[in-house]
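What follows is one structure encoded as structure tokens, with my remarks underneath.
Heads up, one of the protein chains got dropped from this complex, but the rest are sitting where they should.
What follows is chain A.
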Amino acid sequence: MAHVVLNDLVKTYGAFKAVNNVSLTINDGEFVALVGPSGCGKTTTLNLVAGLTSVSSGEIVIGDRVVNDLDPKDRDIAMVFQNYALYPQKSVYKNLAFPLQMRKLPSDEIDKKVREAARVLDMTQLLERKPRELSGGQQQRVALGRALVRDPAVFLMDEPLSNLDAKLRVQMRSEIKRFHQDLKATIIYVTHDQLEAVTMADRMAVMSGGYLQQYDTPAQVFAHPVNMFVASFIGSPAMSLVPVEASTEEGAPVLIGAEGWRLQLSPHNAQKVAKAKTKKVVLGARHSTIKLHKSAVPGSIPARAYTVEPTGDITFVQAFLSGAIVNVSVPPTVAVAPDEQIWLEFDQDRMHLFDGETEMALQAS
């Protein structure tokens, strides 16, 4: 196993910059997820690490070697593809043996390793089948087996679960996590599904528009998103973002909504707003940090329920506030009707405030 360092990595296609000065350090044995919407540069970044795409500028280090100019085969990596990329004309056994044959291992050793991998992944009885005779989950497992049979320095995974149905995806998610724990493998995992990233990764790199937005543990990214993009991308349902205006009334800073309501701020939040360079502020709150009241309480804001979505153990209420939709979760015992007048109370300690112009999180100090 080995660590991976990306130094100021850039990939351009003509005038288009697919990857913009991305710098990342992935520690030995760490599971890092590259996450972002399609076209954010995450797959390109992975292909750069794999050597399938050439680097425009910057540096890639695997272990202690700069691998920029090495062929994929010389980088000591293994990759699992979204469509698995199993060799269709080869049996499962030969698929697993291929990377070993290419490295000219003696055939008795190949046989031993292939059978060991098959045993670990519980597919000994499938060895003679062709890929097309396997289910999606089994193909997935063969792809994983072909990666681990060689014991590479780094595993690269490009959306390995997105072709599976929802149930199997959850199951394979825990299998891959288990696989990482058992092998202490260094894994770079690309996904557009923030839930996969949050549940599996030690650290996640959120990307957008070719830029690295934030690189931290899932808990940190969830609790302290650096900007509005990360805030809205991580977490489901997405964080509600309400545009408001910062002002001062009777010496105290307040937020004023489009409907004219006022929200008093805690000293900590007031400090953040005071440091802002603009009056345009965006208030962010996750559904679980907003309380719904049926009558006005001090510090609450009036709103009107728009839709109500019961999911069983939790009911989501959407309300319009200052031109934005706010998501609130309530216990299923609370009955809310569409168009009903409600009052929302924000948890000041878990509230997020963003600069309305730069979209960056406001800092208290």
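Please note the rule applied: contacts are C-beta pairs under 8 Å (C-beta built on N, C-alpha and C of every residue); 3 or more make two chains touch, one makes a residue touch a chain; residues count from 1.
The rule is short, and it goes like this: contacts and distances are computed from a predicted model.
Visitor: Leaving aside the chains on screen, match the unshown one to its UniProt name from "Carbohydrate ABC transporter permease", "Succinate dehydrogenase", "ABC transmembrane type-1 domain-containing protein" or "Oxidoreductase".
Guide: In UniProt, the chain excluded from the picture bears the name "Carbohydrate ABC transporter permease".
Visitor: Looking at the whole complex, which of A:Phe98, A:Tyr215, A:Phe233 or A:Phe354 touches the chain that is not displayed?
Guide: Spelled out, the listed residue whose C-beta touches the missing chain is A:Phe98.
Visitor: Looking at the whole complex, which of A:Leu52, A:Ala223, A:Ala252 or A:Met360 touches the chain that is not displayed?
Guide: A:Leu52
Visitor: So which of A:Lys11, A:Lys42, A:Arg146 or A:Arg203 would be touching the chain we can't see?
Guide: Considering the complete complex, A:Arg146 is the one touching the chain left out.
Visitor: For the chain left off this view, which of A:Met79, A:Leu212 or A:Ala270 is in contact with it?
Guide: Checking each option in A:Met79, A:Leu212 or A:Ala270, the one touching the absent chain turns out to be A:Met79.
Visitor: Hey, which chain A residues sit against the chain that's not shown?
Guide: Here the touching residues of chain A are 50-52, 71-73, 75, 77-79, 81-83, 85, 87-89, 98-99, 102-103, 146, 150.
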